[in-house]
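Next up is a structure, given as structure tokens.
All protein chains of the complex are present and in place, except for one that has been dropped.
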Amino acid sequence: MSARITCIALVLVLGGALLLALGNLATAEQSALHASPYVISLAGKYLCYAILALAVDLVWGFAGILSLGHAAFFALGGYAMGMYLMREIGARGVYGNPVLPDFMVFLNWKTLPWYWHGFNIPGFALLMVVLVPGVLALVFGYLAFRSRVTGVYLSIITQALTYALLLAFFRNDMGFGGNNGMTDFKDMFGLPLQLDRTRDVLMLASAVALSLCLLLARFVVHSRFGKVLIAVRDSESRTRFLGYRPENYKLVVFVLSAVMAGIGGALYVPQVGIINPSEFAPANSIEAVIWVAVGGRGTLVGAVLGAVLVNLGKTYFTGALPELWLFALGALFVLVTLFLPRGIMGLLPVRAEMPLPRAPAPAQAAASEAGPEGVAGADFGR
Amino acid sequence: MSALARSLLLLVVIALVAIAPTRSRAQTDPLSSLASTNYDEIRRGVEALAVSGDPRSASIIAALQDGRLFVRPDKALFIKGDSGFVAADTGVSASDVTADALRPVRVNNAVRRAIDSALGSLRLFSPEPATRSIAAEAVFKARDASAVPALDRALAQEKDPAVARVMRQARAAAVLTTLDAREADRIAAIRILRERGDIDARSMLASLSGQPPAVATAAASAIAAIDRNLRLWEFAQDAYYGLSLGSVLLLAAIGLAITFGVMGVINMAHGELVMLGAYTTYVVQETIRGHWPGLFGASLFIAVPLAFLVAGLAGMAIERGLIRFLYGRPLETLLATFGLSLLLQQAVRSIFGASNRQVGTPDWMSGAMQLGGLTLTYNRLTIIVFALVVLFALMAALRYTPLGLRMRAVTQNRRMAAAMGIRTPWIDALTFGLGSGVAGMAGVALSQIDNVSPNLGQGYIIDSFMVVVFGGVGNLWGTALGALTLGVTNKFLEPIAGAVLGKIVVLCLLILFIQRRPRGMFPLKGRAVEA
Partner (left out) sequence: MSHPIGAVSETLLYLNGVTVSFDGFRALNSLSLVLEPGEMRAIIGPNGAGKTTMMDVITGKTRPDEGSVVFGADTDLTKLDEPAIAALGIGRKFQKPTVFEPHTVWDNLLLALAGDRRPRFTLLARETPSERRRIEEILATIRLTEQRHRRAGDLSHGQKQWLEIGMLLAQQPQLLLVDEPVAGMTDAETAQTAELLREINRTRGVVVVEHDMHFVRALGVKVTVLHEGSVLSEGSIDHVSADPKVVEVYLGR
């Protein structure tokens, strides 16, 4: 049953992307079917967000890791791509320096920092898109999971991680363009980014990447590995007594998810034409979590759906009623957690990819004697 | 600086050349020198007057400086005052003297310099200790070699030990610039400067050149000693900044120590409760400005309880309206309260606007006090005290009040407390309200040092959680120590790593710390926690 939903989602994503590309290239501008470059870049953006949402759902929905720092992996992938695009500008920058990006010339730097070497080679840059978020997730996850940091604590330190990166990337001397980040990209793999055709290709590539990520995620959660993962999510210590090492399972899925987010970010940057430190803002990561919550946690397809729907709403509100957007987003957080714990997918009359443990319905929780967890033994009088 | 030093040196040379003939023409009346038309003679007169000890000297020289000193053809001197002329030597009013019979005593640059220096020395004899101290300090800064005799006389009659110390330092500085000073005197002077131990003394010692080897060695070792001393003060200053930051963190985190640490509720809107407290302060101040401007000094005392009420009631509303439905689901609580924080921010933005609001600082909180090499600003000092008061008040409230007893009972054993007739939902709401109210009070303090804007709370939320987790959940002492440790570490890292990098380093250290000790510095142990 869930296989059918995944198929429908794949058809919608790929078919929709194709139709939009055709609408952009094969129709006249006056035609009702014409898709403007704005719509194409918007669609491309949503698809990248959907990849990020998928990555969040993979760790949150299936391993119980509520990462509040996933936008960091997205941004790192984006920065890796941005560095390639900067090098690709070559001597066409404002200062015309063939090697140094404009902002380095502006800072009076004489040589390229060591970590910028190699980014002129597309293959190397693509490798870094995957490697940088992956290695960070590996190191961070290894430390966190090995010492059994779980639940809210883990969420807070993931948030601290992205916050630290935010501060770091704001610094000019980090060599990533500081406050302004990187922009004014010219072309990618030899294709001018301003051309409609290039934008269509990027949007289609995002759709394909999303589809592949969805298939991969589905394969993972349906494997025996995925079953162990859910066991870890619901009862970590029980899994341990069965002889599994939950930390290894979480590490694998965390790294996989970070890599996915990085790929999403790498596709995002050429389509929006800029990458700057604000992508690391903790609020971005939390927003990605709400996409997943809206669509339905632990459903994969729901994450994609949630990302697209919430961002459609955001585009509408910020255009029409900018004052109201934060109210709407805030209310969305509150209402979804209170009244729609399974998200939109929970409303569908089908079984989710992997059902969540039974959560008490709001009314039930209120009626029961549920209280705050209370740190047992807390003695704040001493 | 070196230009100043050079001109001073020149002055010294002139002074030395000048003093010799003055001495030889002993007992010449300085007043008659002033009546001369020769600038050299006038200058000598000023210098002689300055060291004469005559109580009228200061007013005569001041009059000369202002162009109010006149001379009659018979060489008698008069000072022009608001109500006519007075005789310079006696101070007696000379109503018969008219302006047309007089000519002003003229000055050139050499005389003006002599006047400045003379006035400086003369203030050393002022009846006000503060004036004497300032004058000595001025001589110290000017390194005026000619001031040595005046300083010697001033020192002889000085009774205030603090002023005498500054005078000795000024004398030492002057001696060091005197070319023919004996080696032993120089070394003694260096010792005095070394005792003074501040940056001025250091630069004075560093500017010495061409000294005999013994003096140079003494100066070098004095510089090293002063550097050590300065580093110590710098260390103390950093520690104070750290303490100050720690107290701010403590204020921001202490409410969280209740709601998160004790109740286990993760409230991402905690920072917004702090923000509400800051805006309450703003509203209170605006009201006072509009209606009772005289009360402004007390505005913060009015704002603290009001902020407690506003944030506390908001907190109770949040607990009853949202959080209680999510007990036992911490991650959902986190998301819902994050949404709430967006709502609160936007609400405040809609009401008060997005820009920063101006919150004033009462007079008693402005300014700073000097403690040795330390500068302690009153607003920071107040916040440190306030944080401690809040901490201890909260501890006392939890330990000694009936409400505190009920709160502890409910958090430790909910079922048992309920069985004993405690209305646990009501206690939950009150506990959460208490934590939120404390956040509001923190907002009053933060309004004094931070921009009051809708984003005020966001900057503190991560830090606050870090403090609570670092200190060990459910332990107010741990929270206090955690806040201070983080604050001090941060401030000590700043000079080494820079402000931003320092913060990053602290965050990374904290992340590593949580890896090692997931339950904080003071973990609660026991079966219950293990489960």
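All chains are identified by letter, namely A and B, in their written order; residue positions are counted from 1 within each chain.
The definition used in the following text is that contacts are C-beta pairs under 8 Å (C-beta built on N, C-alpha and C of every residue); 3 or more make two chains touch, one makes a residue touch a chain.
As the structure is a prediction and not an experimental result, all values here were calculated from the model.
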Candidates A:Ala35, A:Val149 or A:Val228 - the one touching the absent chain: A:Val228
Residue among A:Leu12, A:Val105, A:Val252 or A:Ile274 touching the omitted chain: A:Val252
Chain A residues that touch the omitted chain in the full complex: 220, 223-225, 227-228, 230-231, 234-235, 237-238, 240-245, 248-249, 252, 354-358
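Assume only the chains that are shown with their structure count from here on.
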Contact set on chain B toward chain A in their complex: 257-258, 261-266, 322-336, 338-343, 345-347, 349-350, 395, 398-399, 404, 408, 410-412, 414-415, 418, 424-425, 428, 462, 465-466, 469, 473-477, 500-501, 503-504, 507-508, 510-512, 514-516, 518, 524, 526, 528-529, 531
Residues of chain A touching chain B in the complex: 60, 66, 68, 140, 143-144, 146-149, 151-153, 155-157, 159-161, 163-164, 167-168, 170-171, 282, 286, 289-290, 293, 323, 326-327, 329-334, 336-338, 341, 359-360, 362, 365-366, 369-382
